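Notes to accompany the following structure.
Heads up, one of the protein chains got dropped from this complex, but the rest are sitting where they should.
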Amino acid sequence: MTSSSPTNRSGEVTRLPTGIPGFDIIAGGGLPRQRATLVAGTAGSAKTIFATHFLAGGITTAGEAGVFVTFEDAPEDVRRNVVSFGWDIPAWERAGKWTFIDATPDPSEPLTVVGAYDLGALVARIEHAVKRTQATRVVLDSLNALFLQHPDRAMLRSELLRLTTGLKQLGVTLVFTGERTADYGEITRFGIEEFVADNVVILRNVLADERRRRTMEILKFRGAHHERGEVPFTIQDEGIVVIPLTAQELTQTSSTTR
Amino acid sequence: MTSSSPTNRSGEVTRLPTGIPGFDIIAGGGLPRQRATLVAGTAGSAKTIFATHFLAGGITTAGEAGVFVTFEDAPEDVRRNVVSFGWDIPAWERAGKWTFIDATPDPSEPLTVVGAYDLGALVARIEHAVKRTQATRVVLDSLNALFLQHPDRAMLRSELLRLTTGLKQLGVTLVFTGERTADYGEITRFGIEEFVADNVVILRNVLADERRRRTMEILKFRGAHHERGEVPFTIQDEGIVVIPLTAQELTQTSSTTR
Amino acid sequence: MTSSSPTNRSGEVTRLPTGIPGFDIIAGGGLPRQRATLVAGTAGSAKTIFATHFLAGGITTAGEAGVFVTFEDAPEDVRRNVVSFGWDIPAWERAGKWTFIDATPDPSEPLTVVGAYDLGALVARIEHAVKRTQATRVVLDSLNALFLQHPDRAMLRSELLRLTTGLKQLGVTLVFTGERTADYGEITRFGIEEFVADNVVILRNVLADERRRRTMEILKFRGAHHERGEVPFTIQDEGIVVIPLTAQELTQTSSTTR
Amino acid sequence: MTSSSPTNRSGEVTRLPTGIPGFDIIAGGGLPRQRATLVAGTAGSAKTIFATHFLAGGITTAGEAGVFVTFEDAPEDVRRNVVSFGWDIPAWERAGKWTFIDATPDPSEPLTVVGAYDLGALVARIEHAVKRTQATRVVLDSLNALFLQHPDRAMLRSELLRLTTGLKQLGVTLVFTGERTADYGEITRFGIEEFVADNVVILRNVLADERRRRTMEILKFRGAHHERGEVPFTIQDEGIVVIPLTAQELTQTSSTTR
Amino acid sequence: MTSSSPTNRSGEVTRLPTGIPGFDIIAGGGLPRQRATLVAGTAGSAKTIFATHFLAGGITTAGEAGVFVTFEDAPEDVRRNVVSFGWDIPAWERAGKWTFIDATPDPSEPLTVVGAYDLGALVARIEHAVKRTQATRVVLDSLNALFLQHPDRAMLRSELLRLTTGLKQLGVTLVFTGERTADYGEITRFGIEEFVADNVVILRNVLADERRRRTMEILKFRGAHHERGEVPFTIQDEGIVVIPLTAQELTQTSSTTR
Partner (left out) sequence: MTSSSPTNRSGEVTRLPTGIPGFDIIAGGGLPRQRATLVAGTAGSAKTIFATHFLAGGITTAGEAGVFVTFEDAPEDVRRNVVSFGWDIPAWERAGKWTFIDATPDPSEPLTVVGAYDLGALVARIEHAVKRTQATRVVLDSLNALFLQHPDRAMLRSELLRLTTGLKQLGVTLVFTGERTADYGEITRFGIEEFVADNVVILRNVLADERRRRTMEILKFRGAHHERGEVPFTIQDEGIVVIPLTAQELTQTSSTTR
């Protein structure tokens, strides 16, 4: 049993260090391995940066390959958006470490009939990429575009479960993003994804007194310990930096003792 | 009439000690026997841990067998998630004390037609497991996945009543979990389960000032006394630990008198 | 004209003492006779205990027979739930003072088609029981299960009016329970029952600062005086005990003077 | 031009004194003549008492006959409910001063098909009664039962306008009651009646600190002056008594000067 | 280019003084010419008085003729309602300065089929009246009755745009009233009229501490300056009087300096 096994000797859930500074501390070592994590947030809350950083972290810290499935942003846009963080996706793609699966609709094609989206074909494409590159991390960004096609909540839930179950069976650790329309209140638009997901991370971009503050919260990790409550994070030159409260307190203490 | 009868000599409702530390104190001895208890909470509020602890408690404290019906989590995931609590489900399964009924959808099968779910077959599978293992406790986790298939509330209510009535007739004590999308406000998504259930326990994971606190509340026990209001609980090395207010006060007193 | 007439010599509405301690004080003598009273409350707010106490009070204080129509709770469960209050329903049944009408769905039968519920047959069964036992009190607990079958509000209102009108014509005093999903705000789920009912009693189970408090309020008595506002009540060894504010004030005064 | 003309010499709207103590003061003399007034309130807010008092006031202070159309309460119940106010409706009926039009559904008849209600027939019945008794006041209590049959808001609005226009053409002053589900907020359930009515009176039964207070507010009188804001009222031995603020201030002053 | 041109020499939007005291001050001279202004408010907020005053002001201060399209109030009622303001509409009608277009439904006719309302015929009637009387001002009171007939928001928006575009092409300045169900919050019921209208004026009748206060706000004037925020107004013997804040401040100053 290697460290990449989903359980340790006693059968417990093991962790996959994300490589996102500070996150692995509040996460008790990293994301639960071979599980599905929902990263939920409002527009601009850094969902895509988190997901990208998760793959980038795998590549730069552990040499693990990743697959990025994009449903609306063009791969070219994703590449460009993270250049300033020093992430050279094109180089990683050439090295077989990063694979884009472009699930954006083809603008020249007629509109897909509602409900007709072929999820099986998507899973097959992902499986193929995972096997070809021996990827251990998969990102789906974002599912909402896909799921708007299911007006029926039962179908939506059922489909989401099929998708996450199918991908977990490939042995990968899955991050999928989900949209929120408010920073507090209901976790997701349909109240479904947070129950189907094994883990939930919430990104907030809170407006108070005309200022914005970013916070991150691990809402749940099934079967695993984690720090609870909101912690601040920032987007810096190298991507996301989470500031664990213990770190804050240390800082405060030191700055108090000065 | 034995202690496992649903009524005592005078015909009153009797209790089934759950084995969850602290809970049996606030519950006046345990869950009302041979009744259906809804355990409702938001995502990550510890519904599955509560339900699992209920079966584990039966096994370890009274040698009572239990049946765990899972609608979305794979049995393998449930097993793994509680390893750290020292609960060896595989060993219990081998000993005939724990039976999983895997009611998760088969990802390779086509989507179930809405409304076509065969509840009768499910009850029969449960009945078979109960009789085979002489189980006294049954868990259904979680019903929402199932009930999303009934867009019609009248049908949903009717089906839920058939299900709980049918299972109570087997002589078992039933715990079923239900999802909430907020920690305060409406008890359940459809406003139905809390009225059909004989008993309601609410698990809360309250966010205030960027911190989370867990509380448990017995909202109702039909025909039975219980402590009222919210009490704190934690998830510790051996599972759930409820801190009854009396205990708190004692602690406070003692720490005050010190 | 006897005291059981719905009007006194001058034609005014007369009262039926319920036998619920304290309630008859705030009610100005009791429930208006031969009228329909809605008892509305959230899950666990004591609706069924109130309704049961109403029949038990009739039997023990005035020897009046009653009919209890149950739509979801099995009669056996209702019997068991009130044993601790010293109410021996089985003995009353044998004495012809208490009649159950079991309107719960038969779990072995197929689901009733929506809208097909035969209200006329139900009224006939009630009429038969009333005539046979010369019952003066009828309880319907709870109507929501029944009315969920009418997705159309106009039908629902119309049916409810037919039902209450039909039963009032039998000369009985009617109590029917209704579900609320919050302790404050809209009186009922559909905003209909409180307008059709002649009288409305609200049972609240208020959560504040993690504690629960029970209060009762007579919202309306058509054509009759009553105390207004919320008064506390408790569930004690002999059932419901309402604490009228005058009583409270007396207590306060005496304890203040002490 | 007599005082019962809808306009005075200069063509202005004239008033019909209601006979409700205090109301005519805040109303600037009474209700605008030959107009339609909506009296809106929650369950138990005294809508029916107001409407009844309006007819009773016409009979006792001006000898004017009235017509009371009841859609859900049996006429017998209405008669009984106001006995305690000293209003002898049966005597007024015999004297041709009070006419009931019983528009309650016949419980033995099948349910009216939705939308099929024959409003024309109702207007004809009212017209006949008005002409026979030379009634000047008409009450419709309450329209909601009727209008629930129109799920379509456009139809509902259109029908309500036809009804009020048709009745105003008979030369009568019309009071119709409407249901609210909360004491503050939206004026009516559908947001339609308050715009179609010429005048709106709101009856509130406000819950604050577990107490209830009754207030009345004239929200609008088209083309006529009135006092604005909420004033308290009570239900006393002779019916409704409104306490105009000027009166309150006088009282306060005198009690202050004492 | 005369002063009645919609643009001045430089092509800017010009103003049409309404003649409503105080309003033209906060409006920067008057309503933008040949544009469509929505006047939105709750029931009784003075929408009809504002619209009527707009036409009356045109007649008395500038001799400009106006057309008043009424959708629910009978013309006779509108005439009567403003007598007390000294506005002699019948005289103005005889002088060809005021034209009513009675768009109220004929109570003797069957209900208009939903969606079948012939907007083209209405525009033609208005055009005819405008041309015949050389009217420069047109009022539509209120559109909601009309638009309830379009359950489809896209149609509603499209129809409203056709209507306002069509009328603006006649060279008239248009005021149309719209209903609100609350004094704060969403501007209109459907969230459409305020976007289609060139200008929006909000009339509020605010309830606070059981008192009502009237305020007026110019929410937007496309392409034109105006004072912003709420200003108080009253209904006095000569109609609406707006109290610009500058005036208030002057008063305050003078009263302070006294």
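Order as written gives the chain letters A, B, C, D and E; numbering starts at 1 within each chain.
In this section, contacts are C-beta pairs under 8 Å (C-beta built on N, C-alpha and C of every residue); 3 or more make two chains touch, one makes a residue touch a chain.
Since the structure is predicted, the reported quantities are computational estimates derived from the model, not experimental observations.
Enquirer: Which displayed chains make contact with the chain that has been left out?
Expert: A, E
Enquirer: Which is it among A:5, A:61 or A:84 that touches the chain not included here?
Expert: Per the contact definition at the top, the residue touching the missing chain is A:84.
Enquirer: For the chain that's not shown, point to the residue among E:69, E:196 or E:242 touching it.
Expert: Once the missing chain is taken into account, the touching residue is E:196.
Enquirer: Of the residues in chain E, which ones touch the absent chain?
Expert: 6-7, 10-13, 152-155, 157-159, 161-162, 165-166, 169, 184-187, 191-192, 194-198, 200, 215, 219-220, 222-225, 228-230
Enquirer: Residues of chain A in contact with the chain that isn't shown?
Expert: Contacting residues on chain A, toward the hidden partner: 42-44, 48, 72-74, 77, 79-84, 104-105, 107, 111-112, 114, 142, 144-145, 148-149, 151, 179, 181-182, 189, 205, 207, 210-212.
Just so we're on the same page, only the chains that are shown with their structure count from here on.
Enquirer: What chains do chain B and chain C have as common neighbours?
Expert: none
Enquirer: To get from chain C to chain E along touching chains, fewest steps?
Expert: 2
Enquirer: More than half overlap in residue numbers between the two sides of the chain D-chain E interface, or less? Answer same or different.
Expert: Mostly different residues: under half of the interface numbers shared.
Enquirer: Quick one: report the Å distance separating chain B from chain D, using the average Cα coordinate of each chain.
Expert: Each chain reduced to its C-alpha mean, chain B and chain D end up 53 Å apart.
Enquirer: Going through chain A residue by residue, note those that touch at least 2 other chains and give them in order.
Expert: Not one residue of chain A touches more than one other chain, so the list is empty.
Enquirer: Classify the chain contact graph as line, ring, star, complete or other.
Expert: line
Enquirer: What are all the chain pairs that meet the touch criterion?
Expert: A-B, B-C, C-D, D-E
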